[in-house]
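Remarks on the structure that follows.
Of the protein chains in this complex, one is absent; all others appear in place.
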C-alpha cells in the first residue's frame, strides 16, 4: 500500500471491484508500520505440527482470499470494526519448516516485539501448534490468561509421537508452562472418537471445563455462553483460540482433521457474538487448509469469523457506532 | 426433440437412463414452437453485471444438468407440474458480453415477444442484473408488479462503479422505473456486512419491507410467509426473484458473492411451497455459477427450486391432481 | 498385516501418523484369516446397477480413506467397538463388471462362506443392488429378516429398464423372494420427486411402513425410533441397509442419485445410536461414489456411520466398557 | 431444435454466444428425423464393460460440451465438414446398466435401423465394449470390415472375468464372429505393461498388425500411415475405432485405464488427417470419462478428433471446398 | 510494503518461506509510488469481452500466486531481471464490469498517467479486449507500434455480436484506429477451426503476416523468429501481446477459448527468449482464467513467461550481468 495509508480504511469496493488488486485481509492496508494501529491481522503459516493432512501453511493466504467480500459495517453488531480498531494487515510471521521448536522461538520473538506496541492481534494459523508460542508471548505481557477454546479436539495430549510439541499437545504444554489459568479454561465443541475414556477425565483433572458438542447441541449456544461466563467470569482478560474443525465438515471441509457433527454457521456466529461479554485480548483461528477446501467455503467462513471477532472487540472497546 | 413432441412429457427415465441424450431442463422437449405451451424454462446467460466472481453465464447449462433427476410427480405438492403446466425448455435468450445495456434491450425484446403468447416463464440467470429487463417485459404486459425477493443482498445500491446497471442495483432501478410496487415489495434473507448502517434504512425508505436472515432464523419460515402475505396481500399478480446466494454456502457454494449463514434446504423448500398462497406470474432464479460449484450440488438445488416453483404455480392454477 | 495380527487392534496412531502405511478400514488388520474374528468390514465394489452417476465401485476404497481418523474409543456409546467385536478388514468381494446376475451369484457364494463362520459383516457398497445377494446369503442362515432401510428412495420399483435387477428394484425383489418380512420392513427418509402418486401406495401395499423425510423432519429422530420399534418390535434379528443418499447433499455430495433436503449429520448419528434397541445381525452402507465426493466429506461421514454401527452392535453384545 | 432445422447448420456463434442454449454436438441441430441427413453424431452411453474407472456413460455429454468451440470451416483440410456431410446430432442410444448383453442387443437393433438410412455414423462411447454391437450392425450392411484401431490396449483378451464381453475383449469377439478382416486389421499405439509376453504374439497370431507406441515414436506418423496403407490397402471400406487412452494422460486424463507415454495432440491430428487416404464408413471414439477429466481438456480433444474425422470423410466424399 | 522498499528486491525466500506473507508478483514490493521504478507488473482484471468461458478477471491474482517460486537470477538469460529493471508490483487498474467502453476509457486514462513516468509496463489481463486501451495509451506516447501477437486466434473479427468491442475484435480495431503498423504486424500460432476460409485472407489483406501453428510446427521456433525479424525489422519499438491460449491446453488449460495443438513449453520459452533481438516497449499476457486452471499450472506458466520477458527486456537494456 502506498504512503497515504489510513488504518482501518478498506479499499473502496464501490469503486474498485473486489477481484482487483493485491489481496490483503479485508482489503485493508498492508504495512509493518504500526504507528496508530490498534489491531492487526497476522498470519503464522506453519503446519508441521499436524498429524494428518497438512496445508494450513496456506491458511493465511486462503483467509485473505475469503475476506474480499467483507464490507465496512456490521449490521448485527452495529459497528464498523476495522475503523473502530484502526486495523491493518501486518503480513505473516516466518516459520522454519521442519523445525517446530526453532519456529516457536522465532514466532514468539517477533510477536512479542509487535505486541509491545499495545495492539490486539488477530492471528491466523497455521496449525494449532502455533498457539503455544503465541500464548508465551501473551504471557510475557499479560501473565496467565483465561482461555476460551473452541475445537473438535481438546489438544491436551501429553505426547506428539514421543516428542513434546504438535497440534495435539498445545494446551497440555500451556498448562504445564503456566500460560493459562487451568480453572478458567473452557473447551467447547469436543466430539468424535477418542483414544480412551480417560482422555476427557484427564482434561477435567487439569481443572479445565469441557463442554462437548453433545452439550452444545442439547443446551443451545445461549446456555453455553452463560456457562462460559460462570466458569471464567467476565472481569479479566481472556484469550480465544478457535479451531476451524469445531465447525461441521459441510461448512468447513478445508481442514486437516475433520470430525463429523460440528457447529453450524448459525451456532458459530451466535457463539462469537456472545463473546462480547468478555474482554478479549487476543484471538487466533487455526487449521484452515486451503488445499482441502472446496469452493473456498472454509476460507469464507474463517474470514467472517475474524470479522465478527473484530466487531466484538470493537464493541467491547466502546466502539459501537451507528453508521456514518 | 423430434416432431412428436408432447409438451410437459419428459423423456421417460424408466426406459432411457438419465445420463443418455441431449440435456434439456428436466428432460422436457426443447422447442421454440410455443403453441399449446403454458410455461417455459428459459435461460438468460449473462454475467457481466457481477462485481466479484463471474460464471453465472453457465447457470442455465448447470441447472439443466442438475435437473436430470427430476421425476414427473411431486408427492408433497401432489401435482405433476410439467403436465399441468404443459411446459417445455425454450432454450436461452442471447446476451452481448460486455454490453449490459445492449443485452438488456435484446433480452427485453425477445422476452416480450415470447410472453405475448400468454405463458409463465421460469427464468434462469445469469446474474441478478438480468431481472431488470425481465421486469421491464413484465411491466409492458402486467403494469406494476408486486415483488417477493429472496436474496442475501437487497440489490438496491444506487451505483455500479459510477454506472447505472449491475447486479447490485437492479431493484433500485426497478423502483425508479416504476416496474414494481414499492409498498408491496419484500426482501427476504438479507445478511452479511454492509457498506453503512444507512443501507437498510434507505431500502425501507423506498417503502420496501426487509425480512433479514436474523428474522427468518428467529421467527421461522411459517411466520415469514404470513408476514409476506400481510405486506403484499394475496390478491394480485406477484413476481418472485430468487438469488441462490440466499442459501447457505454449504448447500449453494456455486455462486458469485456467497455470504455465510443462509437458508437451509428445508427452509428454502418450505418457503417456496408457502408461495402457493400467491398468484405467481413470473419467476427467476439467478446467480448459479457452475465454475464455482462443487459436486454439482448448487445446480441440483436450483433445479429442485424450479421444480417446486412449477409445482406451486401448477397447484395455483387448479392443477392439483392425485396421480395417474 | 504381518503375522502378529491381533483382531480389533488398530495401528497405534500415537506412534504411526495416520497418513503412514497401507490403508485399511480404521487401520485395522487386513486378513482373510477369520479365526477369532467376530466382525468384518468388507467391500462389494459393484456399481453397474446405478441408473445415473456411477463410481460406487470405488466406495470401499473411499470409505477406507475416510476411516483413517477413527480412534479406538467411542465416548458417546462408551465402548471400544473394534475390540469388543474383534474386527478386521476382510477386503472386498469381487464383482463382474457388466454382469449383474453373475456378480450376484459370486457375491452370494463368497459371503455365505464367510458368514458361516458366525460373524457380523459390515458391508460397504457398491451401489444398492448389492444388498440383494447379501440378503440372499443372510436368508440362508437366518431365514426371513426384519429390515430397517434408510434411504431417499424406496428402491421398490418393479423394473430396471425392463429387466429385473438394478439399484432401484432391490427391495421389491427381496420381498418377492421372501428374504424380508414385509410387515416388519420400514423405509426411512424417503423424499424427492416420484414417477407417480401410486409409488408410495404400492410400497405400503406390500405391507411396508414408510417414514418420509417430511415425517422425520416434523417428528424428530426420537419419535422415528419409537415408531420403528412399534413396527418391527425389538425381539428378533434385524438387517439394516443404509443408503448414503438419505443424507443431505451438503454432507454427502459423493453419491449417484442425490436428493436435496436429506438427513443432517446430527440426525444420522442420533438415528444410528437409537438402533441400540435392536439386534442387528447385518449392516450395509451403499452408494458412496468417491469420484463425485468433494473434500472427502462423504467418505468421512460414511466411515463414521460404520463406526457408530460397530459401536451399537458392540454395546448390544454387552460390550459396553468404561475405558482401559 | 425447431422445425426450420437445416442439417449441418450450426447455431451461429457470431450471434449467439457459445455458452447460450441447449448443448448439442458442435451446436448442430438435434433431431431424430434423418431425412436429408448424411451423417450423425450419436452417443452410446454405456460403461459397464470397464474393468477399472467408470464414467464413460457421461462421455457423450462431455464431448458435446467440449464441442461448443467448433467453427464451420476447417482451414487445414479446407472443408466445411458439417455442411458437406449434412450432419445432425441424433442423440444417444439407450443402454441397460448392468446388462451388457441386453445392451448390445438394443444398441445393435436401433443402430441398424438408423444406418439403413444410408448415413455415416460418428459414434461416441461409452466404453470400448460398445464397439462390438456397432460392428455387428455394420456387418449386417457391409459384411466384413477392415479395421483401423487406435488404442493403448489391443482389447483382444479372451475373457472378461470369466465372461465373454467387456471393454478388453471386443476385438477378439469381433474376430471370432467374423465382423472384421483379420488380415486387414491394424492396432496402433499399444503400450504399457502386459499380463504376459504372449499377449502381443497372440494378437499377431490372429493375423492382426500391431504398431506399438514405440514404433510410432521412432518411425513417425507419416510412416505409420504408409504402413497402415500397406496392410489394408485403400480400396474398400474401413471402420476406425479410436480409444482416447491412445493419447497421453497429459492431454487426455479423463479416461478409465490411462497409460503413460501416449500420442501427443500433434501426432493424433496428423494421424487422423492421414486417414483421408481411406474410405471410412464408420467411426467411434470411446472411453472419454468426464468425472476423471480435468478442465475439460479430454472432452475438448475428443470433440476436435470428431471434427477432423468429419472433415476427412467430407473431403473423401469430394467435399473439399474453398470457403463461402 | 513498508517505506524501505527497494525496487526490484524480492522478499528473500531463503529467509521467508514462499507461502508466507501477502502475495505480490514475484514477491516484489507492491507500491503505487513509482519514483525510481523502470518497470511494473500491472493487472487489468476485466473479462467481459470474452465470448465463451470467463474468469480472466482473476488472471492477475492467479499469476501472482503462480509467481511465488520465481528467484532473482535467470541462468539462461544470465540476468537478474527485476533488479536491472528496478521493478515493482503496481497493483491493478480498475475496470467496470459490464461496461466495456467505460472500462476502456478508465484503463487508458490511468495507464497513460503511469506510462508518462517513462517505464515499461508488463500487463496481465484480463481478456484480450484489454489490449485495445493499452495500445491507445501506447499510441499517445509512441505513435504507431509494430506488433508481435502470439495467439491461437487472430482476434481480427469485425464484429462482436454486432458491436465493436470484444476479445475477438481487438486487432481489427487497433488497425482501423491506426494504433499498429499493419505491415509490421505478425500473428503467430493461429490454429483451430474458423468461420470461413476468408478469415485468414482478410487478415493478410490488412497487411498482417500470419504464421500459423502448422508453420511453427514444421519450421521450428528459430525460423519463426527469423521470419518475424524479416517482417518487422529490429530497429524500432515493438509491442508484444501474448494470449495464453497460444499454448497447448495440456500446459495451459486455464483459459477461456482453448484450442488443441498449441505451443509446448519449450517452444514458448525459446520464442520469448528469441525476442531479445527486438526493442520491446510494452508487453501483455492475457486470458489466464484461474477458475478453469488445474493445479495452478497455467498461472505458473504465465508467471514464467513474464519472468522471461522481463529478462529479455533487461538484457536488451544492457543489463546482462554475471551474478552477484
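The letters A, B, C, D and E name the chains in turn, as written, and every chain counts its residues from 1.
Simple rule for what comes next: a residue touches a chain if its C-beta (ideal position, glycine included) is under 8 Å from a C-beta of that chain, and two chains touch if they have at least 3 such contacts.
Remember, it's a predicted structure, so these values are computed and weren't measured experimentally.
Taking every chain of the complex into account, the chain not shown here touches A, C, D, E. In the complete assembly, the contact with the undisplayed chain comes from A:102, out of A:102, A:177 or A:219.
Here one chain is not drawn; of A:8, A:21 or A:55, the residue touching it is A:55.
Against the chain not displayed here, subunit A makes contact via residues 47-51, 53-55, 57-58, 94, 96-100, 102, 129, 160-163, 165-166, 291-292. One chain of the complex is left out; on subunit D, the residues touching it are 51-53, 157, 159, 161-162, 192-200, 212, 214, 217, 248-250, 253-254, 257-261, 292-295. The set of subunit C residues touching the chain not shown comprises 1-3, 15-17, 19-24, 30-33, 43, 45, 57-58, 60-61, 64-65, 89, 91-95, 97.
Criterion: only the chains that are shown with their structure count from here on.
Under the touch definition stated at the top, subunit B and subunit C share these contacting partners: A, D. Of all chains, the one whose CA centroid is most distant from that of subunit A is D. At the interface between subunit C and subunit D, over half of the residue numbers involved are used by both copies, so each side presents largely the same positions.
Subunit C has residues 51, 53, 161-162, 248, 250, 292, 294-295 in contact with two or more other chains. Taken as a graph of touching chains, this assembly fits none of the simple shapes: it is neither a line, a ring, a star nor a complete graph. Chains touching one another, given as pairs, are A-B, A-C, A-E, B-C, B-D, B-E, C-D, D-E.
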